[in-house]
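Of the protein chains in this complex, one is absent; all others appear in place.
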């Protein structure tokens, strides 16, 4: 990750909450130092510790010990982070740090749930672009911590011919042809298909990968027979921890799902001064 | 809301997804125009339409009709927004707009659930600062749409003496005294209390409002007897639609809850080119 | 204060003067070190020393000793700041630092003059939003150094129903009612009144504080009889060190005045290389 | 002036006051339109009207009529600007616009006072870099409106060898020599001199202009005899409207003074909804 | 391309030259309108017209007619752009517009030269990341206009295992293995190879594409025999219009070259007021 971008965003997050100062803390505290811990009040997966460490050092130097490793499980009552430094700075940064950490732990926890459901199948989990606006780098990081691979980060770094493209261009064949002409061969061409007919068309047009969108497990089986291992196969659409295993058939390369970012809940965390 | 700030954030959201261009769309489309709708795929409450309208006009003029009013309910299958303009721009803005709208509808839907639970009790719902980093203005807007009032936006606009402050300063009395000396009387002084003893101390120290933190309904009743209507009473801590009514006692002025932002889920929406 | 915001503004101030470089100094100096002092050429009150220290460290490390404490008086000829570091950097930062310091000392000096006039009356001085564009955080800081409390920082952090609001909404009563419905109870509601009739209306409508705008001392007395200590009373309008005492009647809680920022003059300071 | 820079600063000024919204106005007003005027409550010189017009159009289109031309005098009670548009936007922009206008009118008024003192002498007034941090472009504009010419805008656009340079480099001669070698001949070389001896040295070293710093009128006369019209002569130091004429001797090309920016006071203006 | 990013960069380019204003033009011109043309003073290929049109509209509305299409050839004396609008704005934007256009035409001209050398061979030209800092989007655009396809835009959008990677990781095989595990299959894996041995290793390791770096034409022939059409083949290293054809062997998919951006010269253009 690019630390220059991360830094800029962390500063923006802190400014959003601290604004021009902390009315309460500035009235109450001067140079006191304090120790504190971030506590989990429900179970989950640790993700975002390094960002928290950086946040607590924006206003001044703070000692930060990450008590859980990225990707490590914790249960309610566990201490996640130990902090020591200016008491005022701890309180000014508290809410921003908790808000970020609770979200990222939530995303990682949800991702891990899906990854576990796929365990042993050899099928990998991919995340999506269904992220919270402004948080993509962070949420994709949390998805990785949870065990997912990152699908494309934005519209600039991969070709994915989607339903609306096909409608507007006049079909899969025409779309693949145009992309091949105009886009560097350095990029794979993936096509979202919604039926077996479209799949055949995509295979004939020379797609590098196909995304089977909203196929039932039975339809996925049919599709795999057509594909015969010649292109990468991604299954997508409403996959959850409950039904993931049904889609994780031999021949499927990866399953992509918005579940980790869309269904994640911010975990319950708190900061306690010792 | 300040449109200059909103504009800057919407541009950042779009840049996050569009980056330097849309590899796929730029290869496929030129000057085509298209019509599209944003469809709900689950039920919820509309929130964020005006931001969506502004987003779809960042890359060029687009006709946007909001088919649901802010705060209006929708069910699965409903059309929320009608769009007409450059096909390329519709596709380039699609994901960013959906990501924002699905989150804000999710927050408003959750807030409304709590507000409904309080209906008829006269107790108002307040939101919290437990928002997604970078999205506070938007999520507080969505909470309003859902029926909540906004508690403070940041650390600069209200005094709230919290647990950690009391620990560091040596108690409620000392904290209120210091704040009264150093902060303009234009701001109310609210104190978070964790026991009836602390409540008494806060009342004696001259707090303008008290936040009963993690009190049981019975403890709230005891507290109200001590308060006797002399200060504002806020009940806080783990309030959900299921238990809210238990806390909404006569004499409680408002209930604050992180539920709308922390437990919100991004609703399932899609954009379909017609 | 939020050091991230302060830093950004100090950099902008220095960039304004340094632009792409110092034609003269870059031609004349290389790695020379030098000592220098900032001298007062007229009397006043010290305010802004920490910002000066930060400014002189933007281009490289400089040793800065603040020879006067914030809020300490100085007379013509006094040394305010001692500096030691790169001679080139001292000269490149000189004008920006002096421009900021001379303004902030000017504001603090003017504020102190008003505070002195109120000494012993128990009435506190509040500043206003009549600040120089772009310098609000700094000028409000200087007003504090001079002994004032800060009234609201911006339009977002307090409710003040002013003359133009009343005109547009149809009177005090209606305005207070609307605000009570739509704004969180966390904020006090203050009403600017221009007559005893309006004062009565504001009291009946349930304002938390009233601002008596352009009342004569006699009118203030009448007003206080009506208020009877039930709400906070702020006196405002053309208050100067000369007439402040006339308004500082028992029962008045605070006097607000634009005098410290509007009538402040930039004090005469200079930087001398030793 | 560069409208891109101006725009960016005006937005920053408005954001400083509006922050995330106007608590009071947003609670009270919706789509009302209103007319208003900006009134002078003391006499002065108009400066900054175009910036005010731009400010009132940042939040939405507003009709703005400048009732006084730039540089035109006004007296107490005069209407300076007429406004018509969204009532909410007028109130949200009011304080920022007044704060800017009152400062710029103040600077122009002070500049004009000095220019009048020099009337008929043929000596021109120059401003200085003693401006309010962040406002240089605006204050230099106001000084021009008041009748001054602008001395250099920053350290990058002209060579001025000052006292501290001479001390560090070892005298006028050495300083001029170094600058001539290293700086493009496109820039004039001006030397600040503090005695007749230094003046002689500067003339011999080949300065293009000399600044007589803190010379008495008699010393200026002596200096002019030495200069004999061969270089430009600038008189500087504590020049005020009261004593300016004493320095405006035949042979002096221009007088520079920090008076317009350092001694300016923000004029008393108000915005009244009609 | 993302117009929001383009706009921000064009504004930065104009600010770099216009700074706080145009001393000369602001002294000479007021509201005059003028017509002007941009003339070529040497032959080349048109590229960048739309950016020029946008630049000339930053300070105010200007009529711009692009007299040559993107990718069209011109010769010395040809008129490239017709302009009509504020004379002052034309002069203030002139240098920035010419500087951008002369560079982009230069890049497109150089790219076209290479593309022509490859004509009829079926081998496509790819550009590189050897662009001028800050101008990548623009120079890659110009390369496209000249007939190249764009290789990756930055380090985030494609996998390319280069020489230094191999050294640090311990060889091609290990590098491909690690990338396959950690990077989404959505990205192709390209390996830069410097010998036939490395090529074999890359093929066995399962690379999707190979870049033959600094191979002689004979070595390329040997390489193609090993590849047998199984992966994409990119030839790279010191390819110029003079020698390109030697490398454009049957089986080579594309040739990448820094020539268009590194050897481009800014064409000689001028703006003449009519």
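Odds and ends about this structure:
To keep things simple, chains are lettered A, B, C, D and E as they appear, and every chain counts its residues starting from 1.
Just so we're on the same page, a contact is a pair of C-beta atoms (placed from the backbone, for glycine too) under 8 Å apart; a residue touches a chain by one contact, two chains touch by 3 or more.
Everything quoted here is computed from the prediction, not taken from an experiment.
Here the chain not displayed is in touch, across the complete complex, with A, C, D, E. Within the full complex, the residue among E:6, E:46, E:64 or E:91 touching the omitted chain is E:91. Of the listed residues E:157, E:234 or E:253, the one in contact with the hidden chain in the full complex is E:157. Set against the missing chain, the residues C:6, C:28, C:45 or C:58 yield one that touches it, C:58. The omitted chain makes contact with just one of the residues C:11, C:32 or C:181: C:11. Along chain E, the points of touch with the absent chain fall at residues 9, 12-13, 16-29, 32, 34, 36, 87, 90-92, 94-96, 98-100, 102-103, 129-136, 153-162, 164-165, 167-169, 175, 178-179, 181-183, 187, 258, 261-263, 265-266, 268, 271-273. The omitted chain makes contact with chain A at the following residues, 1-5, 137, 153. Think of the hidden chain as still there; on chain C it touches residues 11, 14-15, 18-21, 26, 58-60.
Everything that follows uses one rule, which is that only the chains that are shown with their structure count from here on.
Contacts with chain A and chain B are shared by C, E. Considering every other chain in turn, the ones in contact with both chain A and chain E prove to be B. Taking the mean Cα position of each chain as its centre, D sits at the greatest distance from chain A.
For this pair, chain B with chain D, the centres built from the Cα atoms lie 46 Å apart.
Separation between the centroids of chain C and chain D, computed from CA atoms only, is 22 Å. In chain B, 18-21, 26, 153, 156-158, 182-183, 187 are the positions where the chain touches two or more neighbouring chains simultaneously. Taken pairwise by the contact criterion, the protein chains fit none of the simple patterns, being neither a path, a ring, a star nor fully connected.
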